[in-house]
Each structure stands twice: as C-alpha cells, then as structure tokens.
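All protein chains but one are shown in place.
As written, the chains take the letters A and B, and residue 1 is the first residue of each chain.
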Amino acid sequence: MHKDNVFKYLTINSVYLWLILFSICPLTLVVICSFLQHTPDQLFVWKFTLANYKTLLTPIYLKVFWRSLQLAFWVTVLCLIIGYPFAYFLTQLPSKIKGLMALFVIIPFWTSSLLRSYAIITIIQAHGLLNTFLIKIGVIDQPLQLLYTNTAVIIGLVYNLLPFVVLPLFSNMEKLDRRLIDAARDLGANGPTTFLRIILPLTKSGIYSAIMLTFLPAMTLFYIPDLLGGAKSLLLGNVIQTQFLSAENWPLGSALSLTLTVVMSLLLWFYFRSTPRSEREAL
Amino acid sequence: MKRILLAFLLIFSASVFAKQHEILNIYNWGGFLPDTVADEFTKETGIKVRYSTYMSDQDLYAKLAIAYNNSGYDVIFPSVEFLGRMERAGMLEKIDKTKIPNFKNLDPHFVDQAFDPQNNYSVPYLWGSTGLVINRKYYPHLKFDRWHDLWDPVLKDKLLLMDDPRTNFDIALHLLGYSINTQDPKQIKQAYEKLRTLLPNIKLFNMIAPQSIYTNENAVIGVGYSGDTYAAILSNPGLEFIYPNDGVFLWMNSMAIPKNAPNRDNAYKFINFILRPDIAAQIATTLRYSTPNLAAKKLLPKEQRDSRVLYPNAVDLKNSQFETDIGGANELYEQYWQELKMTT
Partner (left out) sequence: MNDNIIEIRHVSKSFGGQQVLFDISLTIQRGEFLTLLGPSGCGKTTLLRLLSGFEKPESGEIFIDGKNMAQVPANQRHVNTVFQSYALFPHMTVLENVAFGLRCQKIPTEEIIPRVMNILATVRLEKFADRKPESLSGGQQQRVAIARALVNRPLVLLLDEPMSALDYRLRKNMQIELKALQRKLGITFICVTHDQEEALAMSDRVAIMEHGEVMQVGTPREVYEEPSNITVAEFVGEANFLKTKILEASAESLHVEIEGKALRLTNRRHITQDQKVVTLVRPEDLKVWSINEVTNTEIITMYQATVEEVVYKGSTVDLIVRLNSGTKLLASEFFDEDDENLEYKIGETVWVEWYPGWEVVLPELPEELQE
C-alpha cells in the first residue's frame, strides 16, 4: 500500500470512528432507551414498552410540542426579519471593514450564552438599564414588566440565535451577483420587485440554512425560558432536561429527544428535496 | 451518556490519585461550603479536599445511581427528605457516631427526626424554613400571613415560587389538611388540582437565585427560604419574611457517607471537623443559613443569632414540620409537577 493510501485509509476510518462513537452510538442508546420501561427507583428497566410514546400523545405533551413549535416559529421569523436586512447591510459595507463587522457579530458569542442571558436580565429587569432609561427620558413612569414573560424568552432566544441567521445569510448574499440587481433595475423593476423576485429567491438557500440553525435550538435552549421566562412555560428542551435530570425518567426523555430529532430530520429531508443541489451549498 | 463518562472519569481519577495523598472527595450543593473551611481542614489534617458540586438532590441521586455506588465520593450533602430513598437504594454507609465526638454539639430538636430516627445515615448540617416573602414597599397593607393568602386574586401574575415540587406540594397538601409527606395518590392529585388554581398568580418559579430576584424587585411577593430571604433583607430592607401562622415547613441538609466511600476515615474526620463549634459558626455566618449546632449558635454574630428569620421562636414554629421521605410517590409528585409547569 502506498503512503497516500495509508493516510487516506486512516482519515476515512477515523471519520467513521468518530461518527460511530459520538453520533451513532449515543443515538442508538437513546433509541433503545426510549422503548424501555421506567420505575421510580431505577432509571430504566430492560423491558420493552411503547408507553413512552403513548405518553407523548397525551394532550399535555402535544400542547408543549405545539407551544414549542409556535415559539420556535416566531423566534425564527423575528430572527429573519432582523437578521436579513442586517446581513444585507453587512454586505454593502466597504470590503475593508466588512470582515471586521462580521467579526463583531461573532465576538459576543465567545462569551457563554448563559452569561449573556444573565446580562439580558440586568437590562430588562424591573430596575434594569432599559426601564431606568425609559423612565428617565419620560417614555414611561412605571417600570415595564418584561422579565419573566414570553416576551423576555423571545428576546433572549432571538438575541442568542441572531448570529446563526446573520452569518449564513451574509455568506450567501456575498455570493449574490450584484449585476443581477442592476439587470433587474434595468428591466424596470422597482426596489420591492427587485427584492421579492431577485434577491429573496437567490438568497433562499441562506434563509433555509438560517432556519435550520435557529428552529431547533429555539425549542431546546432550555435555560433561556428557565432564566428569562420564569421557568413556567415549559418548552420541549425543558421537558427533556427535567425528564433526564429531575424526573429521572430516562425512557420518556429519550422518547422526547428522539421525536424531536425525527421531526427535525423530516424538516431537513424536506429541505433537501425542495432545493436543487446547486442552491444548497450555503448550508 | 455524558454522565456515565463523567462517572467513569471520576472513579478513574479518584483511584489514581488516592494513592499519592490523603484525600477527601466532597460532593456538595454549589455554594454550600465556604472555601475557607475546606482550606482550614486541609491545613489541620493534611488531607487534600477535592470538591465537586451539584444543583439538586436528583442530580446527586442520579450520579450515585449510574455509578452503581462507586462514585468515589466520601461526603455528600443530601436533603433529609432524600435520605430514605437513598438508603433504600443502598447508597448510604451506616454512620458510626463514636467516630464523631462533636455530634453532641447538635441541637436535640434536629436529631432523631422522622426522616432518620437514630441518625444512622445522616448528620445535620444546615437547616431552614419555607415561609412567605413580601416587599412592603409595594404592599404596605396587604394581609399576608397565611399560605392561603397566596391565592388572593390581587396577586395575579405576581408570585415567585420555588422551582421545586415538594416545596409547592407542601403548601397545597397542608392547606387541604393532609400530611406534607403523604404518599396517597388521591391526596397528591388533589394537591395538584389545588396548585393549578394558583397558576394565574404565578409570575415565576425559581430556585437558583430567589435572593437576587427579591433584592432587585423583579418579584416582590411570594415564597422563600429563610436563609435566602435573610440575605435579601440585608440589601433590601423593604422585604419581610413571614412565618405563616397556619404552618411552617422546615428543611434540612445533612452530611452523609456514600457506600464504598474510598476514604471513609477522612470522611469521619471531616464531619467531626464541621461539627466543631467554631467551624459550624463560620459556615453559618458565611452562608447565612441556620445552624443546627447549639454550641456554634452561641458564637454567631449577634444580628444573626437574634434574627427571627434565621432562628424563629417557639410561636413561629408551633405548626412546623420537616419534609421526610415520600418513597415511590416521588415519581408521582414529579409527574404532577411537570404537568403543572407544562400547563402554565
């Protein structure tokens, strides 16, 4: 065997090893666990059951699923509404400062997301920066009750997930041929038409990747509803977390995780089916 | 998966290093032992302290369970209501009190309680009570001295409750006239229904930082633990801690030795060290929780010793009771608790 081949053999196999160790093995464990029984004193018992999945079909869990989907939907929409023009603005900057600005989008994310969520608390809390400022300039005379509301959860999630929208869109828009916009204008298109018929369709794959990167985390970043929402409106992430840690019901937790994984895989599959290969590269 | 790996790592590291130094592996709640105390212990005994923390009794239980009682820890700090469960799961070492001469310093009120009748498995560490908290700046005249007052419709979307099933079920069960340690599914279900009627008044559940939430007035009324609230009052004098006149719930954390603790002798040395009056006083002063150590209480700063929040009088405690083990019903509590939070 040639030296090259040995190298190739090793790299390919280390990729397989990695996949098996850190993706397939844990996933298999979760799949198996989700079909096991649970007793109060043991995390799981080696007996097959479908009970965990039946539990998921009870109204209370369906409601959480529905609520998580709704919240994730709005968070994703808001992220796109804010992130899309933001990314576009970034691409319009002179190339000298463009990279720097993109870096500024990332820098806050070198700090732990938990820490930044606490920072949001200090901003929106009863006597926090925002309220103090608004009272000072006379917009309000009573502090806004933002903290521990759904609004706070949405603020926290949007803030945390915004870079995952801005960055793929930014790289996608960077590749957008400026002459196509000129061409559209030349053919008589006004601003909105150019945006809707040219820019939007051509950045579609960036939007898809942005959705991929925000939708699932929006349902599973459990500490944000805990910290900012007052731990009362439980999302899927919270339920999974408590099933594993507090309720010690690993089988149910596994079933929940798996269902979420399947739903997301279906979304991915749908994405891959609806997008031709050439437009997929941004992901 | 992560946990199992972690447990393996712990076992591995514990066995590797144990041979080199005298060592003590402590597994405690976060922020529940002043660093100075651990340092002093090492200085006096030469035993190196390795300290890890957890966030809930469930974490502790899970970690011991997945390590099949070979977690490598020497001293743990379970809440007393978890003792029964852990003991049944064979997680706890029986304690030889002859190796803890300072045990005598403990207040008799806190030993030989229902959760561990002869203190065979646990040594009291710190205790506290669950009561009502109100910021009088916002509610100068509100009548707020019974658990039932939490249901007052004027408190819509206002209450801070503890993010913990037992603390909340205690309130509902007690109001329904049942034991707070009931294992009767019907009673637990009724308590759940009762708590559901409280949902409109709840602003948030929190257990990590109720002290700062009350201090910063992000919530101004609700339920609190005595220690946290004592600290909060120091920075926000508008706050008040009230022992509800229809019943007070006490909680206590204990020290215990897990089965197969690798450094059992060091564990005894440590527990005895903690029970020394000066050390116990140092802990209580720093952490601002109540100490069950009578000898230590005398050494506390006056304002702590005289605080009714930390050390309630006999009248305050006339209806008081400890949470104890609820056996297999724990599952049911947890399930209703999840449903409760999912419904909000």
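Brief remarks on what is shown
Convention: contacts are C-beta pairs under 8 Å (C-beta built on N, C-alpha and C of every residue); 3 or more make two chains touch, one makes a residue touch a chain.
This is a predicted model, so every value here is computed, not measured.
Within the entire complex, contacts from the absent chain reach the displayed chains A.
Considering the full assembly, A:190 is the residue among A:5, A:95, A:142 or A:190 that touches the omitted chain.
Of the listed residues A:60, A:123, A:144 or A:202, the one in contact with the hidden chain in the full complex is A:202. By the touch criterion stated above, the residues of chain A touching the omitted chain are 177, 179-180, 182-190, 193, 197-198, 201-202, 204, 278-279.
We take it that only the chains that are shown with their structure count from here on.
Distance from the chain A centre to the chain B centre is 36 Å, each centre being the mean of its Cα atoms. By the touch rule above, chain A contacts chain B in their complex via residues 26, 29, 40-43, 60-61, 63-64, 121, 125-127, 147-148, 229-234, 238-239, 242-243, 245-249. Chain B makes touch with chain A in their complex at residues 1, 56, 58-59, 61-62, 65-66, 85, 88-89, 163, 202-206, 216-219, 328, 330-331, 334-335, 338-339, 341-344.
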